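One chain of protein is taken out of this complex; the other chains stay put.
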Amino acid sequence: MQPVAVDELQKRGISTEYALELLTKMMQIRAFEEKAEELFALGRVHGTMHLSIGQEASAVGLSSALDSRDYLLNTHRGHGHCLAWYGSSPDLMMAEFMGKEAGYCRGRGGSMHIANVDTNNLGANGIVGGGLPISVGVGLTIKLRKTDQVAVAVFGDGGANTGAFHESVNMASIWKLPVIYFCENNQYAMSMAFQRAFNIEHISDRAVGYGIKGITVDGNDLLQVHDAAVEAVARARAGEGPTLIESVTYRWKGHSKSDKQAYRTRDEVKEWQEKDPIRRFSAFLGMSDAERDDMQAKARQRIEEAVTFSENSPEPDVAHIMEGVYA
Amino acid sequence: MQPVAVDELQKRGISTEYALELLTKMMQIRAFEEKAEELFALGRVHGTMHLSIGQEASAVGLSSALDSRDYLLNTHRGHGHCLAWYGSSPDLMMAEFMGKEAGYCRGRGGSMHIANVDTNNLGANGIVGGGLPISVGVGLTIKLRKTDQVAVAVFGDGGANTGAFHESVNMASIWKLPVIYFCENNQYAMSMAFQRAFNIEHISDRAVGYGIKGITVDGNDLLQVHDAAVEAVARARAGEGPTLIESVTYRWKGHSKSDKQAYRTRDEVKEWQEKDPIRRFSAFLGMSDAERDDMQAKARQRIEEAVTFSENSPEPDVAHIMEGVYA
Amino acid sequence: MPDQNGASNGARELTYAEALREGLRQIMAQDERVFLIGEDVGVYGGAFGVSAGLRDEFGGERVIDTPISEAGIAGACIGSALTGMRPVGEIQFMDFITISMEQLVLQAAKIRFMFGGKATVPMVLRTPAGSGTGAAAQHSESLENWFVHVPGLKVVMPSSPYDAKGLLLSAIQDDNPVIFVEHKLLYRTKGNVPEEMYTIPLSQANVVRKGEHLTVVATSIMVRRALEAADILAQEGIEIEIIDPRTLMPLDEKPIIESVKKTGKAMVVHEAVKTGGYGGEIVSRIVESEAFGYLEAPVRRLAGLDIPIPYNRTLEVNTVPQVQSIVDEARKLVNGQY
Partner (left out) sequence: MPDQNGASNGARELTYAEALREGLRQIMAQDERVFLIGEDVGVYGGAFGVSAGLRDEFGGERVIDTPISEAGIAGACIGSALTGMRPVGEIQFMDFITISMEQLVLQAAKIRFMFGGKATVPMVLRTPAGSGTGAAAQHSESLENWFVHVPGLKVVMPSSPYDAKGLLLSAIQDDNPVIFVEHKLLYRTKGNVPEEMYTIPLSQANVVRKGEHLTVVATSIMVRRALEAADILAQEGIEIEIIDPRTLMPLDEKPIIESVKKTGKAMVVHEAVKTGGYGGEIVSRIVESEAFGYLEAPVRRLAGLDIPIPYNRTLEVNTVPQVQSIVDEARKLVNGQY
């Protein structure tokens, strides 16, 4: 490893092993989503999906500042955060994605609703901004129980324009709830460019309106995301309330499976692909291309295993279709 | 008139007559609401009402910057804005308040829904924040028709915490709509004190989050409100988009008819009563107490006439109950 | 379960609002997972006084005043319920629940199912519905059938102080999201309410009055009006059987069907707008059941007119069923005029 990396990691108390683990997570996310796309193309999965390829540092950087006591409220573009989350299983995720009984949600939820309440992963959400009001409640639970947990609510630039965002962040602020509002500004809400949907430079500027700390970070730089999250977590655990983090990044793929991407240029996509967060972090760690490719191959292998696992899992039984509506 | 007043009015192009007209408006509003309260106490009106006594300068200062081409979106606490509006009739307002057929809304709307689309008064609103999304549409009409009209959306401090506020102001900002967001911060949303509902000092700070101009004015000073509104109107007519004006004021009466006001002290109310906008403006104009009282008596007389008018108006006929649902 | 009329069980007269408050107080004292959240539920005591005094008793941490943020209130309930609490939210007027719909319908109702049955959302959202206070079209909605149409939610509508307390305690202890619809005009009505912490099971209809000639299914305030109508009709020799579903969803349809098999005639009375309303559900349940073969007359719906609630007092009263209209409709049905 380069000395500067050693230094930077040490400063943050990140061991080499842990750094490699984080890189592995990013690679598994990439592999998972590439596989997801392939399964779609082959017609082996139905519905839709939202790939976060290009945004891996954002997901892994965030989760690297949290631990197993904390809560996650995730978005439709949530494979990454879900995989990055503590205790998550690529097998059960893939099984859910493929609609199988062994999936996290018994095949009832699919890509947009993967959750694992057992590990405090409170679920992806098909509704833009849908998790934000819920985060207020999670924050209240923590506050009422007086634990030192933190909840993180992930949303996109699009989500920051929903009424839900406003009501939620304000409530979290006035009650000093331990919630981190983590906005992944990937430049587009479907076809709506950030510049067209906002009349401000940084979404984090909105923090002013709620009297909380706001910060914008390079979302393709794992350590920058990590640092901002660590700071926000400390603030939350200390009872100082929420933080709004804007993680500036980019989605390489279309919005969902059926997107002609007429709203952006190929050059723009290429430009951002050069900021690949995985290459960036592996280079930072001083890895050679071969080392990196080798690691990525292993990650792909892991995802292949998840596919095999899922293929061997049965379909949900129609006889049980009415189950799970009421407790 | 005191020389300083002459000066100040002249600077703004306000004639003495117009200044007295503005004062008259404030006094009629006060008289209307005092009468409304009395009618309630006598059991002659049913439902509920929200009095804006103490806030008169805010309503009149705002409308003084607008003219008959402009649009108003009003709130539940809207008697003042409605009376201050161009072409409004105390008779038809009182008749509506008393549920009579001659009322602006044929007795179907009542206090919370007084509207007169003919004069671009698009109605009071029983829903906090309910007029805000509508203002976006009014702004779009103006923009699409390329007229130089302005729409003003009035709301309270409580309204500024609704999701509707956020979505609307953002949309008006990105499309540079000619809408003035006029927030009457009267310190309370029902029992919820401003300080408890916000973690910021000025609601106008929220303008930052939308990239628009925000300003806080003393809402009990008619000229301060007027000035801010004039500036906002100019900006809007010039195609420079919305402004967020926070008019800091206070309601002297309870939230609605049934409010024990346990959430505030009498001293606080008294303190604000000393900032009476009517006395303040009449004193500024150099009026003696007697002159002022005389003028107020005339305003009361005008409202008595409105009551008489209303009493002579028939009740709506049950035979026509199904009318007006569909066009 | 103590009896509604059993003063021996420590029952005394309470208003509907007092009964609700007593239930809230008792369960909050017993179960620290329960907390209240809503606009002005604290010092103000709620717009209709239901939570008066509870903030003094349990503190601002457990009786939480919110900004005007109905989506936020619903979300606060969902998130806390999902993580182990038992929130009781209040939406100040049922009309404003329109702002909470996404959270209630797409989140609260669906989370358990979408998560494969692996999560619970034990929350109660209380809200006052109905007209009669002169508050006009935006403060008088009766929207219960929207929620009946959303699998995953339960819908409860108590018609008496006794039911109010017992059903509220059941709702809070239920592991599902419950929309608890109160009625503004019922808050001050009185009835016997036992002091103890009794529960009335959800999804258990109540035969409020026995009769042979006509089955009247009524909800909320219409149960009271139907009872008054029954007294008048009884003087003419017409005995109506009144059934209050109490829980609209999931519905306990059996007593209704049994009753129709006995009377051969049925009508539904609710305040909500007739078209698209709950009446259609009850009519369908009857017509689809074995009671169909016993029907001697059309099943009728007596409900609110298809208009927004007008402000004017006379118009307002004429918009929704009153005692006299129930009497008239029942008489016609029994006398074979349909």
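For the reader, a short list of remarks on this structure follows.
Order of writing sets the labels: A, B and C. Residues in every chain begin at 1.
Following the convention adopted for this analysis, a contact is a pair of C-beta atoms (placed from the backbone, for glycine too) under 8 Å apart; a residue touches a chain by one contact, two chains touch by 3 or more.
Since we're looking at a predicted model, the values are computed, not measured.
Partner chains of the missing chain, restricted to those shown and counted over the full complex, are A, B, C. Note that of C:145, C:160 or C:199, the residue touching the chain absent from this view is C:145. For the chain left out of this panel, the touching residue among B:23, B:66, B:94 or B:164 is B:164. Across A:90, A:107 or A:277, the residue that sits in touch with the chain not pictured is A:107. Screening A:162, A:185 or A:249 for touch with the missing chain picks out A:162.
If you put the missing chain back, the residues of chain A touching it would be 46-48, 99-100, 105, 107-113, 125-130, 158-159, 161-163, 189-192, 196-198, 259-260, 262-263, 315-316, 318, 321-322, 325. Although one chain is not drawn, its touching partners on chain B can still be listed: residues 71, 73, 103-109, 113, 115-118, 122-123, 125-127, 130, 132-145, 151, 163-164, 167-168, 170-171, 174-175, 323-327.
Residue positions on chain C in contact with the hidden chain: 95-96, 98-99, 101-102, 105-106, 109-110, 113-114, 136-138, 141, 143, 145-152, 249, 251, 272-273, 275-281, 283-284, 287-289, 292, 298-301, 305-308, 310-311, 338, in rising order.
To be clear about the criterion, only the chains that are shown with their structure count from here on.
Compare each chain's C-alpha centroid with the centroid of every protein C-alpha atom shown, and the nearest one belongs to C. In terms of the distance between Cα centroids, chain B is separated most widely from A. Counting C-beta pairs in contact, the chain pair with the highest total is A-C. For this pair, chain A with chain C, the centres built from the Cα atoms lie 41 Å apart. Computed centre separation for the pair chain B/chain C is 37 angstrom, with centres defined by C-alpha atoms. In chain A, the residues touching two or more other chains are 163-164, 167, 170, 174. Residue positions of chain C touching 2 or more other chains: 66-67, 69, 71.
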